[in-house]
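Pasting a structure below so you can have a look.
All protein chains but one are shown in place.
For reference, chains read A, B, C and D in written order, and residue numbers begin at 1 within each chain.
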Amino acid sequence: MLRLTGQPTERAFLHKVMEMSGQDLLDCLQCGKCSGSCPIASETVAGPRRLIARILAGMKDEALEDATWWYCVACGTCAGRCPVEINMYEVATALCEIAEAEGVKPSEPDIHLFEELFLKSVQKTGRVRELQAVMQYNLRTFHPFKDMVPGMKLIFKGAISPKEMLPGGGSDPKVARIFSRLAEKE
Amino acid sequence: MKASYYPGCSLEGTAKPYDHSSRAVCEALGIGLEDIPDWSCCGSSPALKMNKDLSTALAAHNLALSETQSVEDVVIPCPFCFRRLLSAQAELAADPDLKARIEGAVEAEIQGTTGIHSLLGFLAERVGADGVRKKVQRPLKGLRVAPYYGCYLVKPHDVTGFDDPENPTSMDDLLTALGAETVDWDFKTECCGAGLAVSKTETVRDLCRRIVAEAVHQKADAVVVACQLCQANLDMRQDGGAMPVLYFTQLMGLAFGMSAKDLGLKHHLASPMKMLKAKGIVS
Amino acid sequence: MKKKIGVYVCQCGTNIAGTVDVAKIADEIATENEDVAVCRYYKYMCSEPGQKLIRDDIAEMGLDCVVEASCSPKMHEPTFRNAVSQAGMNPYMFEMVNIREHCSWISKNPDLATKKAKDLVKGGISRVAHHQPLQGTRKPVTPAALVVGGGIAGITASLKIANAGYQVYMIEKDEIIGGRMAQFDKTFPTLDCAGCTLTPKTSEVGRHPNVEILTKSEVAEVTGFVGNFKVKVRQKPRYVSTEKCTGCGDCQPVCPIDITSDFEVGLATRHPISRPFPQAIPNTYSILRAGSPPCQTACPAGVNAVGYMNLTGMGKYDEALAVVRERMPFAAVCGRICFHPCESVCKRGLLDDPLAICYTKRFLGDRELARGEFVHPPLKEAKPDKVAIVGAGPAGLSAAYYLAIEGYPVTVFEKLPVAGGMLAVGIPDYRLPRDILNAEIDNLKGMGVEIRTGVAFGTDVTFDSLEAEGYKSFFIATGLHNSMSLKIQGEDLEGVVGGTDLLRKVSLDEPAAIGKKVVIIGGGNVAIDCARSCLRMGADEVIVLYRRSREEMPAWDIEVDEAEHEGVQFMFLAAPTRLIGDGKLSRIEYIRMELGEPDDSGRRRPQPVEGSETVMDVDTVVPAIGQASDPDFITKLDVELERWGTIRAAEGTLATTRPGVFAGGDCALGAASFVEAVAHGRQAAESIHHYLAHGGLRPLTPSETPMDEAVTEDEKRRAKPIPRQEMPRLSEAKRKGNFDEVDLGFTEEMAAAEGRRCLSCSLCCQCGECVRECGPQAIDLRETERVRELEIGAIVVATGIDIFDAGRYPEYGHGRYPDVITNLQFERLCNASGPTGGKVVRPSDGKVPRSVVFVQCVGSRDRAKGNEYCSKVCCMISAKQLSIFKHHNPDGQAYVFYIDNRAGGKGYEEFLRRTIEEDEARYIRGRVARVFREGGRLVVRGEDSLAGMPVEVEADMVVLATGLTAQKDYTAVARALNLSTDQYGFFIESHPKLGPVETSLSGIFLAGGAQGPKDIPESVAQGGAAGAEALALFSVGEVEVEPTVAGVDERLCTGCRTCVELCAYNAVSFSEECKAAFINEALCQGCGTCAAACPVAAIHVQHYTPEQIMAQIEGILA
Amino acid sequence: MTDYEPKIIAFLCNWCSYVAADAAGVSRFQQAANVRVIRVFCSGMVDPSYVLKAFSSGADAVLVAGCHPGDCHYISGNMKALRRSFLLANLLKEMGVDEGRFRLEWIAASESPRYAEVINEMSESVRQLGPMH
Partner (left out) sequence: MKPKIAIVSASGCRACETTMLDIHYGVSALNRWAEIQFWPFVLGSSMADLERIDHLDVCFFSGAIATGSDRAMAEMLRKKCDRLVAVGACAAYGGMPGLKNLKKPATAEAADRGDLPEELALPEQENRVRALDGVDGIDRVDAVVPGCPAPVNLVWAAVSALVCGGEADARITYAAARLPEEMVRPILSGLGPPPGAVFAGEKAVCATCSRKKEEKRFKAVKRPYQAYESTGRCLLEQGLICQGIATREGCGGLCTGVGVPCRGCYGKPPATFDPGAKMVSAISSTFETEKPAEIQKIADDFVDMTGCFYRYTLPAQCMLMKG
């Protein structure tokens, strides 16, 4: 049950999301064109409209735990069709940053894990080593043999080299500094 | 014509055929590509999702590097890298505070004057169908292809400013110029699931299956893409594994008379070789 | 004497008092300002007790002026003016201060808002002290109304006014009245037949004695003021007389052109001559024409190429030739030598290649010559006045042709031994075979034209001798037959032959001794003709010397190309400086040129390169740099000449300074083309006819407005996939040493194919097929646009709405998939007189759809698409349509994707519920994301936001509920009527609550969708209300004109006339008598531009005088 | 300087800009309360003398607003205002009046948000300039 009392704090979360994302969610008509457009909206993933509805309703916890923004691949389809030009992937970033700052546990740990491994790889070497990141992910999620068959095929065809899966590679100190500088500022 | 070239991480990894064919095609078209020195990852979707400033900074870092080159345009085969760099440049221009913050993080000043192009956009606008047609040595007669643009090239339109997000045609024009026949279908910009491929494989499989099924229904011989992630997803996550998913640069290379091997056509899971042989395009 | 001022401050409930401290202002004003006799505040000043407060104070305290601080004067100024005048005060002694819209409502800071309000009140007090009592003048009202727009709102207004006994002019942009409602099938919520409701009304208007309907008309300009408007109405031609047309429809089947029907919203085609539906009013046919097509506009003679191309396409060659002959007597000649500007602008050229108009015309001419039967219109009754034409060139012969048709006896006098002018002696045989020319000239003789060759005008015959012979009028068309001189040394040497002289000699088979090496000087067509002729006459080497580069050459490209093929050499950027020889030419000296800055003609001016003189051996030099008149002849004509030696002929009439004498062609125009000469000939014939028949001069009939030149979608659809036909040519090997014709001519099949390529971009091609078919002779294709001036008392603007262009949602695929249609298209599918005869079937395959999806809010509630508003009617339209669909197909299933169902109207909600309960329509709450094809089926995707899940519907047909928008041409209407529109283009009413049909301009009222989206009952109600407003004006019979006009203080005016030019209404003039400016108060609108500009402040606008405004400024800032 | 509230005199055309100002109020677009509106029939009615009068009487800025070119209720009064504005601006500049203190704007009846925007923007920029003398 949502119990509203008219306190100004009720809208604090909404305004924070609006400010961080630069998107005017108060314009939202709740027409649902975004969720209809969204490739990942499904029975289980609510889609942008309901996420916005939750933010507008001040349902902060529910919004931060909503799977939608974890799933968001920033395809931009909803943004292009939205009658009030709300860009949802900007909202997703804002929610991710708020969740991170407030220590909310990722509701989609596997997506989170992959993205984290990915960024670690960037931080370490400046460029991401895809296969390495994928292998690490598969190991960490206890599916070491996921996509083994196509992987082997690709190796067989010479498309990829098994060496690329091994850890290692050079480093890019400049990129590492970008990470640390931005971390400092926060 | 000269341009700076930003391959992006994938083109060093799983998408070498895209990299090789892109470089070869540009060379054939007289476009001198010069790699951005010491380029780094643009942050891709993980950075965009998890840390806005980091995402902007990583893109800005590469913008700054490209500004050290003596070329006006950056050409980017990877659509996500393209959109990130383009978007970051616009964000910096619009917000002086952000610019100051990011310039501090990347230890460089950013002029923001670089012309940022996707490879497809660059070829469509600067070379055009007529320019491509002139280079064709082996027209792709009899080849019916389904052009697939994916999301990041065209969406959101106010960010990329390229082609029509619902029904783009620039790749169609290039492929037609090669002598191929293109399928007029409605899945040109339906999402393949992109970066969810590793963590939410089933979601991606559902999306890709549907796209390839429609290509089959339209009697396409191959799906043609301009994105390595689209290629990987569609190639790996389709049913039956019979629908070749090729880079548009590979087809350009073929039409320009390059060999299937050099273009990496043998590296795909769904092999196009049998089909291409049957059409007499490769021997 | 000090004035006693009363100040009243309104609290407006909390609207003002919530922010502005009204009491404080009242207190301070009362104490601070000694002119203020009383200052009060009250909760609602506009209420009766509030007004009474003022009235009582005026009566009791003898106030001189009143200041009211409350809402916007736009809202209540009239109310308070009324109140003070009831108390006996002049209403102009009142001033209103806006402290609501401008203070309380815009600020959340009570201090600042109060301060601002007080300043404004102070300004009002200072100002009102300078007010003067003013009296408006009363003017009679013209008891006639103009209703702009013939939709249901306009019809209602018209009938209300007309039934009350007043004249109504209804102007309608389209060919019929009825507006959008005429396209509908049924209306909600009663499911009445729209036609059955509307057509009795349209026919009532149509036959009402007090209503005059002007179709295809638009308001061009409105001047004047309430009760006394002057309206200019631009009326496009219908081409079919509403009086004569019987509506038999015989014209329709013979029309060769098919265009997309706007009335059927693209679901069917129609002929340009048509009647949208059988019950249409006016119930007669009319013709759609977009204007003069580019080809016809470009043709100097104005030949109707679209007409004859289409007729040729149908195989009607005789009719086609007749169309050519309307403006071009020489088809075969023209088809050979015309430079066809028509083809370079042909719209088909924007798609693939332009039509081969010229060659097709040649085919028509050749076909006629081959059959030996000359086609010309019947000659009119013979007239007695003889006409003499001097010069048998194209201008003279054309004049002769058209005069002969008119019935005049015509004699053509020609100095040369042959007729044809430059056609005979200037154009070589290989381009225009002599027998073709002669055959076409002989045709003229067959019409009774007498051609006397070898007769020199001025010596053999003169004006006097011919007048004595009974000639009443003359046309001088002697051309330019002298070659222009090079003005260099050695031009008189033997071996120098002028270009025109050379061609003449060649043509007349006179000896023209040319050497082995010939240099032609010049870059025009004459130069090229000379060069190619010399080759044919046996020269070994022919060099064309031209002082600019190839790009600047005036000769036609094709001629230059052919010359190059044949071996002519070109030397560009070179000019002769000297011709050298001892009596006989032996060498030529020339100098290199370079191109400098562009000159007036836009071409870069050639300049000699010093020291680059070169000498070359040569046998013959042919200067062909231009043509000149024969000075001996032309100066003796006793008519005024132009500076450059041509005859002065008035533009439009071609009259010379000698009465009865006309001049045209090269001798008046300067060197021009054949087709321009023909145009002149025809003009001269028209002028001479007018001169002889009516004894005066009249400018020629104005030409039609050129049409838009961009290619439309419909034209693309009409373009038949036929390539441009290639002209068969004589092989180069066969050309040497003879003057045989190079172009061999089109075959009949080729010409017909070319004709079918025509897009008929002008819509009606004016081929005349319908005219020939029309029994009552109701069709006049020469009808032109007319401007009517009307005296009008009141104007009702009911221009209606337009439909949002669904193509702006590419994700919905309208225009891409035939089965995605708009709701207006669906109306036509349901309509018994529609394209399917009332069967609801899929446009793609004519099958009955089972699953139909209605998509709401297409172009409504979408800021990104520029329409943020709700279109109000679409929810109900879809409910109605799905209900109709269900009635047609009980097995079908309807789905509606909606955001909110808006059913605010009597019986609307109940109707909507019935569609859910009885028709079992499935309403899915969510805006459609995309319509796409998958596996060959249409799929509609969206979110079912109530269920919280994406949903896809397989659809047989998709109906887009397109929003209502303002008319596309709203700016033009707004400008003509001086009305304001909102950001969407809807006209702004004077007050959203209290003045829904009035505008800011008194005497102009709004009705229907022009003011904002609305349904039929609302439109009808508003139409009635607007009608009543007009009637109220008429029944009073006079209006009070505001006294706020400009006046001149003659004592101060110095007569500098600064003001005179500034007035947009021509209300200011200078009176020589008073030596002062004079203002016509009836014309003055009171804008004050003159007053602001008057350097001595002699002009002021009443009630807006400098004293008043300065005082207001001072008061505010005090 | 913080409590400095500039006074701006705004001459608004009765048919466009005044309507926009009213509509801005009706829509409750918040605006700086620094503008004092004087309603005139047409921007072409505004004599440069009024502008000088306003400045000499203590106004910190003057705004003249009328209909967009081509939309003048009086056909072309706004064009006269446009012509005057340049020479007047030059005169004001010569006499040491800062450039931002005199403005001519086109604000249509439908542009109430723009009206509020212009008012706020102008109030703020004049506030930055400080008092006239």
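The working rule: a contact is a pair of C-beta atoms (placed from the backbone, for glycine too) under 8 Å apart; a residue touches a chain by one contact, two chains touch by 3 or more.
Because the structure is a prediction, the values reported are computed rather than measured.
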| item | value |
| --- | --- |
| Chain not shown, its touching partners among those shown | C, D |
| Which of C:110, C:341, C:407 or C:1055 contacts the chain that the document leaves out | C:1055 |
| Missing-partner contacts on chain D, residue numbers | 47-49, 51-53, 55-56, 69, 76, 79-80, 82-84, 86-92, 94-95, 97 |
| Residues in chain C touching the chain absent from view | 1049, 1051-1058, 1060-1062, 1075, 1089, 1092-1098, 1106, 1110 |
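Note that in this section only the chains that are shown with their structure count from here on.
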| item | value |
| --- | --- |
| Contact-richer chain pair (by C-beta pairs counted) among B-C and C-D | C-D |
| Separation of chain A from chain D, taking each centre as the mean of its C-alpha atoms, in whole Å | 49 |
| Geometric centre distance via CA averages, chain D-chain B, whole Å | 52 |
| CA centroid of chain C to CA centroid of chain D, Å | 37 |
| In chain D, residues with contacts to at least two other chains | none |
| Contacts with 2+ other chains: residues of chain B | 165 |
| Complex contact set, residues of chain C against chain D | 72-74, 98, 100-103, 105-109, 112-113, 115-116, 119-120, 123, 974-975, 978, 980-983, 988, 1000, 1044, 1062, 1064-1065, 1085-1089, 1091-1093, 1101, 1104, 1106, 1109-1110, 1112-1114, 1116-1118 |
| Residue numbers on chain A that touch chain C, as the complex places them | 27, 29-38, 41-43, 46-47, 49-50, 81-85 |
| Chain B to chain C touching residues, read off their complex | 164-167, 185-187, 210, 213-214, 217 |
